[in-house]
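Here the complex is missing a single protein chain, while all its other protein chains stay put.
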Amino acid sequence: MDSADRRFDEHCRARGVAFEANVLPGANYDVAVEHAGQLWISGQVPRVDGAIAVTGCLGDGVALVDGQRAAAICVLRALAIARQRLGSLARVERVLRMTVYVHSAPRFTQQSEVGDGASEVLYAVFEPAGAHTRTSVGVAQLPKDAAVEIDLVLAVRPA
Amino acid sequence: MDSADRRFDEHCRARGVAFEANVLPGANYDVAVEHAGQLWISGQVPRVDGAIAVTGCLGDGVALVDGQRAAAICVLRALAIARQRLGSLARVERVLRMTVYVHSAPRFTQQSEVGDGASEVLYAVFEPAGAHTRTSVGVAQLPKDAAVEIDLVLAVRPA
Partner (left out) sequence: MDSADRRFDEHCRARGVAFEANVLPGANYDVAVEHAGQLWISGQVPRVDGAIAVTGCLGDGVALVDGQRAAAICVLRALAIARQRLGSLARVERVLRMTVYVHSAPRFTQQSEVGDGASEVLYAVFEPAGAHTRTSVGVAQLPKDAAVEIDLVLAVRPA
């Protein structure tokens, strides 16, 4: 197994999360589209075993550490989708963009720190190629009252 | 006429919406930029005949069904722009990303369901190639008090 796949498995185990063998979208869209060397992945909430692992609002009941855990689960779920589509995370060449949407109370200003929870996963899984661009913003709400939602654009190698 | 163009026209007629022959941006930016096989389309609000068809806040006065109608109009407007730029929607190869921004009250958590209103349009117009990735989030406000705003990134064939 490729080392990125192995590190992904280790991270999921360490966090006690496991994703379904085939992540399916909830409605009439797809979880990922590959085209011309890019893999676009739909926005992921921290869903594990059919439930949202972290719900609620950062700065109004949800602690920073829980937001970071939510972000880590979101990006792991996105990587689970990437692996299913690509066959192996070894095909990921670069992470072009991670956008981190944080369900935020008006006075909560640590969206970047929440995003760190996901960035750490990318560095750990794709070392040394884990460098990525990131945008973190605070939104009013998210689907299913999720605390965080994350989408990715990856550059991928041919199969 | 290509079948995607025909289905687009049918959808606009069925919803009673018609867009200007040349959609112009409101200010100093462009509505679409084509480059290297991608067409990026600016964020569209549900504007028809110079007015915003659905204004206000989901979960605070705007019903889900109206949010879905707003989403459908936003994406139809984006496709009208694509058709003007490309000559025909037949040149659309894949929808790489649709981002759905939903003007949301704090307790409104059906952003995905709002997005379904736009996803249905993409499937109907581009069958069977309507599969697309999607990110739906709840925002605090949108330009001109629009209920929904949508942007697209398309993969396109050479002219």
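As written, the chains take the letters A and B, and residue 1 is the first residue of each chain.
Note that contacts are C-beta pairs under 8 Å (C-beta built on N, C-alpha and C of every residue); 3 or more make two chains touch, one makes a residue touch a chain.
This one's a predicted model, so the numbers in the text were calculated from it and none came from an experiment.
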Inset, instruction - Looking beyond the chains shown, say which of B:Ala14, B:Val33 or B:Ala63 touches the absent one. - result: B:Val33
Inset, instruction - Kindly note down the residues of subunit A that lie in touch with the hidden chain. - result: 37, 59, 93-98, 104-113, 115-116, 119-120, 122-123, 131-140, 153, 155
Inset, instruction - Pick out the residues on subunit B that sit against the missing chain. - result: 25-33, 35-36, 38, 40-43, 57, 99, 101, 139-145, 149, 151, 153
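Everything below uses one rule, namely that only the chains that are shown with their structure count from here on.
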Legend entry - Euclidean distance of C-alpha centroids - subunit A vs subunit B, Å: 25
